[in-house]
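After this line comes subunit A, so read on.
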Amino acid sequence: MGLLGVAGVLALTACGSKVNAAADGGPSSSSSSAAASSGAAKESCVDTSGDSVKIGFLNSLSGTMAISEKTVQESLTMAADEINAAGGVLGKQLEVIKEDGASEPATFAEKADKLIQSDCVAAVFGGWTSSSRKAMLPVFEGNDALLYYPVQYEGLESSKNIFYTGATTNQQILPALDYLKEQGVTSLFLVGSDYVFPQTANKEIKAWAAENGMEIKGEEYVPLASGADFSTIITKVKDSGAGAVFNTLNGDANVSFFKEYKNVGLSADTMPVVSVSIAEEEVAGVGVENLVGQLTAWNYYQTLDTPANQKFVADFKAKYGEDRVTSDPMEAAYTSLYLWKNTVEKANSFAVADIQANADGVSFEAPEGLVTINGDNHHIAKTALIGKVAEDGLIYTEWESPAPIEPDPYLSTYPWAEGLS
Partner candidate 1 sequence: MATDYLEITDLTVSFDGFIAVDTVNLTVLKSDLRFLIGPNGAGKTTIIDAISGLVPSTGSIEFAGNHLQGKKVHKIARLGVGRTFQTSTVFEDLTVLQNLDIAAGAHRTPLTLLRRRSAVPEEVTAALETIGLTGQIDTLAGVLSHGQKQWLEIGMLLVQNAQLLLLDEPVAGMSHDERNATGELLQRISTERTVVIVEHDMDFMRSFAKSVTVLAAGKVLSEGSVAEVQADPRVQAVYLGTAAAAPTGAEI
Partner candidate 2 sequence: MKFLTSSRFSAFVPFLLAAVVLFVLAPGILSDFRLNLLARYLCFAIVAVGIGLAWGSGGMLTLGQGVFFGLGAYAMGLHMKLDDAGPGRAPDYMPPTTDWLPGWIEMFRSGPITIAAIVLLPAAVALVLGLATFKRKVRGAYFAILSQALAAAFALLIIVLGSQSGNYTNGTNGLSNFRSFFGYDLNDPVNQRMLFYLAAGFLLVMVFIARQLRNSRYGELLRACQSSEERVRFLGYDPANVKVVAYVIAAAMAGIGGALFVPIVGIITPMDVGVAPSIAMLIGVAIGGRGTLWGPVIGAVGVAWAQSTLSEQFPAFWTYVQGALFIVVIAFLPGGLASLGSVIRNARGWWDDKRGRPAEPPVAVTDDLKTDVGSRV
C-alpha cells in the first residue's frame, strides 16, 4: 500500500521542470537572481478593472513581535484611510486585507503567499524582523510581487521585489559612530542579541573602528529568548572602561540590560549607551528612569519639528489615543504606502514591472523630511538623527546629518568595508 503511494509519487514527478544547472551555476551576491533566472514566475492575478484595488498589510498581531508590529499596522491603516479619503490611488479606493504573521517567519511566508495568490493584492506592506523579511523574499521573487518593508535592518540585501523604507546601516549605524567619534569617544563596548542583525552590525562597526582608530573593548551577545541574566555581561562592560556602549539588543533584553546598567552604578554621563532598537514605543517598557540621557540612532522622532510630522502625530493621536506615541518604524510604514502611491501615479499603472521601472527618484515629503527612492537598490535616501531620551519619555534630536544620506546597503562606497558583504 505504502509502496504503491511512493510509486505513484515517482510516476508523477516526471513532468516537473528541472533547474538548468549549466545556465545558472553560481551564487550571486544579489538574491534577486533566483526569480529572474528561473523564468517560471507565476502569472499575476491582480485585478485593477474595478473601482478599487487590493493591498495587503502583513504584520505580527500575535506572538512576541506583536508589541512592535501592531503599531506599524496602525500607521499603515491611517495612511490607507487618508489616501482613500483623498480619492484613492489613480482614482481607485484601496481595499486593505490584513494578515497576521504571528511572529513566525514560516507564517510570514505562508501569509505572503496567500495575499499574493489567493487575495491577488497589488502590493504587500509589512514585516519587521530580518527573519520575517528573509522568509518572504523568495515568495515575492517567485511570484514577482511587491513588498514594502518599513524597518531599519542590517543591510547587505537588495531585491527588485522589495522596497526598503527603513534605514540601512550607512543611514543609522555609521552616522551614530561618526557622532561618537566627534564627541571624543575613543573606545566602544558592543552588546547585542544573539542573532543576525547585531552580528552583522557589529562586524561593520569593527571594520569601521579599525579604520577610525576606535578601540573595541569587548563584544557580548545574549540569547534572544527572554530571561537572559545580564550580571556577567554588565560586569564585563563596567570593567572594560569603554568610552561608550553600542547597543543592538532586541526587545525585552533592553529592560534587563538598562536596569542592571543603572544598578551597578553606570550612567549616561560616565558611559553613554547608543541604542539602535529603542524607539518611543519601547521607552515606557524599559522605564524612563532607566533610560534618561541615553542615546538612540534613528531617522525619525516624534518630537521632529516639521509640518508633516505635526500633522502625522496629531492625526495618529486623534485616531488611536492621546497617550500614544509615534516611532521610526511607524513613520517609515506610513511613508511606504505614500511612496507606493506616488510611484503608481508616476507609472500610471499598478503593474509590478511598471512600478519597478518608474521608482527611481520618486519622493515624498514625509514626517521625517524629504525621502527619495533610489531606483538601483530600492532603498530610500534618509536623514540620520541622533537623539537623547528625556524625562518625558520622548526622544529629542541631538544631532542630524546635514542632508539625506543616499542608501548604500552593501557599503560599496566605503573602502574599509571591503570584504564584509
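These made the cut because all candidates are chains of the complex that A comes from, given by their letters.
Throughout what follows, contacts are C-beta pairs under 8 Å (C-beta built on N, C-alpha and C of every residue); 3 or more make two chains touch, one makes a residue touch a chain; residues count from 1.
Computed from a predicted model, the values in this text were never measured in an experiment.
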item: Candidate from this complex that touches subunit A, chosen among 1 or 2; value: 2
item: In the complex, subunit A residues that touch candidate 2; value: 1-6, 8-9, 12-13, 15-19, 21, 25-29, 31, 34-35, 38, 40-42, 61-62, 66, 99-100, 102-107, 109-110, 113-114, 117-118, 129-131, 134-135, 137-139, 141-142, 194-196, 199, 221, 223-225, 419-421
